[in-house]
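In this view, the complex is presented without one of its protein chains, the others remaining in place.
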């Protein structure tokens, strides 16, 4: 009790309520999943999934997919496949930024996006960026999600090179002044390349929702 | 000397370099304007425009519009009218947020957007929001720019009600813990309504650029 | 030794000293409980209660209630029931805010309040708020305690709709810029709905004490 | 245009929208005052009042009071006197905190409170506090508004001595680590005397609104 | 290797170098203790002392005291007793502040101070303070060390009542805005009672050193 | 009205209440000075003194000294000379720190200290420090007040060299990360030379009060 | 009096003490200049130079250059020309960063560096950077000073492309989260391109001193 799942959110906003696992007990999670069924759970580490696995996998017998994405820490329980809505590119600056990028990828794919990815293409070796970026643009991606920790410079460089809207996702990868992701966040907000839409630190989920809303607005 | 205007930016990114007046001397501004001509100058207060007016208005004789928007503090020097690219809605929470909202409106219109506005519709009297929002959605706006200072709650409320992508613009309106706009900024980034693309504090310009890129991506 | 329980506080301020378990050893806690007896212990997690349970439950034989509220992490040792002093409403924005809301509920009830609750009614789905709020007002609640983490917008929205005084309780629920609860705190302090009395982050106890003082002042 | 005065706020929340002068032009202020008439304007420094005086004082001919309170920086335009609703005490720690205390006093009086004041009673000379506090309690004040800058300790000391609810108002009086009022604010929020309802720095207005709501809730 | 114990510090500054256990390995600690012998080790938790106990206690055979003070987390290895240099009072606001107060007490005693203590005398129940304070003054204490977390108001109140110099020691006891001890620290620095000498958060050791230097300066 | 000068403070704490000019109007200042007479006013810039000069200088006719110290921004109105209580040294790191050092000097002298000064002796040229420090110690100063902005390292170096207690006064001299004086403040609090008593940024007054209390405690 | 110019600093550290004009009165400045003569004054705005011009220009009659660099806000009073010590490159990201870059240039040239500059080459249009960078490297610059405000990404990009040591100079150019230069500072410190030596915000002077020390170390 106490939980009021926002069942009409998909209708109102085009995107269903997702469940943020952190701060909820395993029992609460299982209750929600069994109750709502068509649902995405984010920030669910491997051990937590193992702990609830047995109580949710039987949903497969009712025709649901029960897909756990380890790197992305996302659990998907869905009964169907979404219709395709367009193409999105996801870039990550360093290898430590990949979990956040993967969270964005999985959420976007579950909403019907075709996602192209290129990871470890940060500004310390900017030549690594050019080729994957060209491929994405030629493949007609409509939105770019650019994930970066440390000094968070990648979205600025990318947004200075392309037409498509850029969504900047700062990550908490870093130490010293970069601890917690605030340096990356502020770099993206104060970018000299105007027009980057920034989401909260480590918020791959929110970046995907924004990308999906942009693609939907085009229909 | 020292200034290298980024003439190819429009071609690369779909949006020409604009000139941020703050931090530049009047002489530098006039030099750039006369040199580049098709240009938008932001953050130019009324007194500064008066100081350079005589040195730029003669461009009208060469067929340029020289339009100064007082509330928005934006100077537009352009030789033509842009082609229409779609409809954008701009909401402002309080009356003190209007200058930033107007900066977004002017920049978006100069890029070809049709802009609908509704100001002073903040969450302290949330009933004032419903009617203008309905009108915008019925008129088929494709992106909403939501400007708010103080506690910055308006984008969260709006994004919980609509399908279209929301761009959140925090303003430096506020005092005490709200001084400088950081409370509004953080509220938008940490919104429980996912999918808000946030720009820097008082950055109406950047919000408009993002809106334009989204509209362009739809073409 | 070293502990001077403030035995006259109830007489002076209308509310007895409560014991904050964090920062005290189990032995200190048991000593205080056995010594003072009529006492409320806050921030006592389940495992800590288990560790001291055997040493305090025998107080039941002396006519005391020994009630442990798990979600609220509150232990109540009392010999009687308080006289009823009025009705309080407790709202929580998200499910992760419930422990703090429950702390407020238990403490208020132990002081004689009748408490009505409505949880998971945050601004991302504002329609969920209307019905429970109406019921509370019709039931004549005299004070509303509104608990919210993330961007902390719920107290602003509620205070824009009702006559009764609103006590805002920010929680440390959130991540990135919301980590630690400062975004929620600042939103409540900088609310454009004037007249919210704010307490420290996660301080459900303090909110209840303020509510009780308000109800008492009415007598 | 752009301004939507929240005319129903009094009906909804028991307190009419007030006008915050800072961030609005003189012309905007005069427009609102002449338009709304029954209105309170806060944060209006003496020079600004002088600048608009001639354009608003003629309202007296229509039966309005036009009272400017210099120390409080508040302008009151009202056609009647409010009914009495109860007694409030206002304490200020230092002489520099008086303007904020006066803002609270004027706003509370205009809403029907009888206000008792005692200023310059801070903790550096705590003996100065006892006498005025006793008088207030004997006169049956129902709420105490306690205003303090510097280290903001006064509300803690007062709340440790009295039954009535305490509203803490931190001020920006201070320097070095006290600059801006954050030390005072945090002291009040982290008070070891539970049950203080805190408002934003320098927000005498909000403290008065909360006091009024508490008094009204008693009716 | 790498360690250069500052053997002449006592001669230069009147106080020997002490060893801060945190950040040093057990092996390093044992090496220093066996090497220097007359030494005080601070911030040594119980478990760490147990881990090295066997390797240092044999120093007793060489005529050293090896005293571990659990609450203070201080290990004293000394061959003699210091000459008496004067009387110091140590006050603590809450029970959770006692470890820091005890660190100050042990260090001061080892330098020859007679120490009087009174704990749990914070401003929420200020009457508890008066009696112990009077006793200390009558016993002719020359310096007061006042330890407080939360809002850190106790040194302000004490310094407003007494002639003797007050040393303020903020502690990291607190939560929300009080987390880490910064609220207490800032309160002491911004006190309206002038003349408090403040040391770093949780720095009972530094407070004792300052007290000792003051007492020595009197000789 | 509103001002309650703390007339018994000298008796209670050994130091009379001083008047902080900032935040008080000229009229308030004159009222207090004429009323209290034996008084010290701090933070009174030259122009403000000029503005009130005529209204206070006639006190000379009643036998008062009316001494304005320009660099220190301190006004002294006194009828006698204090008895000598001991010797204090004041060091300043840079020339820009001199005003704060002078505030300390004037206040200490007015309380009966003999003050020796050495300015511009910061750690960038540490050889400049040795000679003046030796002279002070030979002249038997009992307390050292060490004033420094920028990185605030001077008190650490001095406290590593001397027996006498060191009072650290950070100043707001600096820019970038040093802006406002927080770097200097934190350096002094986190000094690896233990036993520095720190006061608020730019608080030369408080440093002098502490020095005086230390000297008095020796009597 | 009070000023002890550090005359041996050049001998000790290879670089003479410079005079920071901010925080010093005009009279103090003139005294130092006439006294020391071979001296560089930094942070001297145009109006301040005009105010002291007449009192220092006569030094030309004694064979001194008296050169005021307006954009750099630097005054040079020197009797000779330094020997050439090597080549330095100075890059600036935006036009508003030029004053800081010029401060570095003038100071470096006065110490004997040959300086090449390229301004307005920031990452929003990264193609503008390549050509000037190539020229500098071909001309054999030994150190690069890279000046940037806003998100401060330029040093990261440059250091990812070149062998020579990079000195990063953040500037206070920016607004919102970029206000004051902390975003640029943190970006440079947390750069994913290792080996950038960072100086304080707006500290062109310090960057030049470091470049000179590096060139000298090569001799």
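By letter and in written order, the chains are A, B, C, D, E, F and G; residue numbering begins at 1 in each of them.
In this text, a contact is a pair of C-beta atoms (placed from the backbone, for glycine too) under 8 Å apart; a residue touches a chain by one contact, two chains touch by 3 or more.
Just so it is clear, the model here is predicted, and its values are computed rather than measured.
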| field | Touch with the omitted chain, as defined above, among F:13, F:117, F:187 or F:200 | value | F:187
| note | Among the options F:165, F:178 or F:204, the absent chain makes contact with F:178
| query | For chain G, which residues reach the chain that was dropped from this view? | reply | 9, 12-15, 18, 142-143, 159-167, 185, 189-190, 193-201, 203, 205-206, 209-210, 212-214, 216-218
| remark: Had the left-out chain been drawn, it would touch chain A at residues 92, 95-96, 98, 119-121, 124-125, 127-128, 173, 175-179
| field | Where the unshown chain meets chain E, residue by residue | value | 2-4, 6, 8-9, 12, 17, 20, 22-24, 28, 170, 172, 180-182, 185, 200-203
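Definition applied: only the chains that are shown with their structure count from here on.
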| query | What chains, if any, are shared contacts of chain B and chain C? | reply | A, D
| Counting in whole Å, what is the centre-to-centre distance of chain A and chain D, each centre being its mean C-alpha position? | 46
| field | chain A and chain E, separation of their C-alpha mean positions in angstrom | value | 50
| note | Residue numbers in chain D touching two or more further chains are 9, 12, 124-125, 159-161, 175-178, 182, 185, 189-190, 193, 200-201, 203
| message | Graph shape for the chains shown, where an edge means the two chains touch. Line, ring, star, complete, or other? | response | other
